[in-house]
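Note that one protein chain of the assembly has been removed; the remaining protein chains are unaltered in position.
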């Protein structure tokens, strides 16, 4: 299979869909002439012209709202949030309009809109530029929210999103644009609402999404090598719809779970994972579901503080030891 | 003890603090000349003048941001969100500025700001005007978020909030402004971070906040009368800081818990309650923590649909039966 | 089209004439004046029926009526072409009715009935009638303005020849959503990609806040100019003036793809919402004064002065429309509640469908 960066996987999905369907257009800040601050859209202006690759002023609420209007007229706009941190300025449009128009129009109108952009921390952008908003947006019915971590899923989910008749938010792993992975030739889609078993295992379920999955895979190797623990790693990847079933089935097998997220702990994706598992696999759990979340502080700038603010291998291994009732 | 409406409890807290401290001012739409759409600020313009009771244009982001700036200069502004549904337009200000300025200024600046207004549904306001945003805002460190349900707590928490050196969001029970309750004379505060045991019990913990607490108290009476089940009812009331301890202690006694919320289920306050309890009271739980949440749809308008969208007595009783392993 | 076409039924009510082919420039023939009169009375009597139903507790939620502003929508929607789209805020009954929505379904929506135009799901603030061009009724001040601008972009992109009539209030103009959207409209208009006709319904108040208390620059035209959007102030109490401007300017927008803004100077004779009892923010005298220029009264006078009809003819029109409103109430009252299963439909495209009456 061809190998491609995460960035190119997303770009090729958009370019191919734009070839296929004239109604697909892009909007965002500096996505055209500048090439996109993360170069995800680089070259698309030359290819598709300025009516389809629309550079916008710095007005996240305005252009997201305009994209909603376009979508209601049958277009398939893809909005780039330069980073999801700026999406708070568009929260009203996303939550009050995109998520609800189908409903309060009694099904007369729909919003086939994609909003995509980088999310998450790790490159010292500090408090205002570091968020993981999966749970924040995942809370609202009417939205679909996904967080692919592999180039394969990034492309497949992007195509799925563009063709979806409802608004889809793609929270990309901002730190991973340059990472490579296998991507099938030709078009394919990755269905929403299905978690991915990234590594099979029997002793403990390690659950996460986004760049945490890579961390979990590393931890799983260490656990195997150092402690003889065979961990199953699950990539949640679809936040809404949320795949309880895969998580629960895994825990029914392993009887133990650790959930890891960059997000803050309270009212988060990890809260949901723990709540779901205790609900549906109560009799299978040999220990409480452990959560490893981001530090309960706005994101700091200094490298050492930032590193300390996010989940690390030691914390996860400690949590695994606790659910496995093992000593360090 | 004097009896007062929820509305008057809040108003008297604000008026008393305004008497005491010149730096306390109010901002919001139609809070002055109009008297406030829920009449919570009625009469305060006449008493304190237009420099302290500031009618604003319809610009939630702008006046919330301005209030943040005032607070940074040592004032103690109280912002009225006409309803919390409009706060999505101020989400950037609340989340990116109010919550984080102390942190990213390295402690040089602070934001002693209160934002208050009605929240929750129940009066047929439909999709754009019906939200319970406790978990949504409670997710962010730097904010404090409370949801009083009694006039007593409404007043005590309001005074506590005004004096707090950090931003506090008060999500009032919009449907309860006219309800009455005992309110002590003289000034008093209700500490944040403490849940309230609204009814003592031994057989099951019923956990909620806002107007759900009243529903739970009714259910508790029915359970007592009809099934001989003695329920403990806990009013979470402080969302951030979140009082795990009171919840956990209750469940250690009752061994069973049902959480009820108007909010949507996924990534919600109930998720957190379930996650916390299973974590800290794992060995005490005789059944999974059950959640009763709002229907996974934008709020509908029609009376019958709205009623069906929110938790009701039957659903809660069913959940109690499940955790108590009883037949209907 | 992303808008589902399930309800393609075409509507005609006694008073609706909005969907027929229109001349480019309207004459003010007697016939036309009477058509306007018919429409304005239609809206007025319908709104009064809504208010009564609200006071009786049969309509819930919020209710915002259009009383006093009828000339604005009547004058403008007279220019509506099938390829056009209309979007507005929560004060949306008139727009639906004038575009041809069945009054029964509109009233049933307010009653929250299953026969409502959006199945009882949205209520007064969220009327949609996509087949007739109404892209909604929205409840968040300012929030719909970017949508309208985006729709206009889409229509230029798709080369449908349509324009968007984008209605919003004097309160909404101070909201950030307006600023961002108007700037986009101006910018996109430079390449003919934004056939938006902005219609500022300046009824002097945003809830209880007068224009003077909402902004230091009360010349609201400046708030279009700063985005490069040309604009014109029109007497919103005079349906003929509104209509003249509407024909001229909608034609211009249609032909150029460049946005234009009409500031319709009008007055909200009714309270802000049906629950706005005290009206402490304005005097009784002020309202009384405004009533002297009630758009229906003005038109009536014009018709009589011109001899276009006599009082009896007008009474006939009023009676016919009263009957329509009454029938709508009856229909709404007799309609069934929505099927409870409808709670879960229309969340996503593949939400469970309900197949009951």
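Going in written order, the chains are labelled A, B and C, and every chain counts its residues from 1.
Basically, contacts are C-beta pairs under 8 Å (C-beta built on N, C-alpha and C of every residue); 3 or more make two chains touch, one makes a residue touch a chain.
Worth saying up front: this structure is predicted, and the values here are computed from it rather than measured.
Looking at the complex as a whole, the chain kept out of the display touches A, B, C. Note on the undisplayed chain: of the listed residues C:95, C:144, C:179 or C:247, the one touching it is C:179. Only one of B:1, B:73 or B:225 touches the chain withheld from this view, namely B:73. When the full complex is taken into account, the listed residue touching the unshown chain is B:166, out of B:80, B:134, B:166 or B:203.
The chain not shown here touches subunit B at positions 25, 51, 56-57, 59, 61-75, 77, 92-93, 96-97, 101-112, 141-142, 144, 164-166.
By the touch criterion stated above, the residues of subunit A touching the omitted chain are 29-30, 33-35, 37, 55, 57-59, 61-62, 85-86, 88-89, 123-129, 295-298, 300-305, 308-309.
Touch with the hidden chain on the side of subunit C covers residues 174-180, 183, 186-187, 189-190, 213-217, 222-223, 225-229.
Definition applied: only the chains that are shown with their structure count from here on.
Distance between subunit A and subunit C, defined via averaged C-alpha coordinates, is recorded as 40 Å. Among all residues of subunit B, those that touch two or more other chains are 61, 85, 88-89, 126-128, 296-298, 300-301. Looking at subunit C, one finds that residues 116, 120-122, 126, 138, 140, 143, 176-177, 347 touch two or more other chains.
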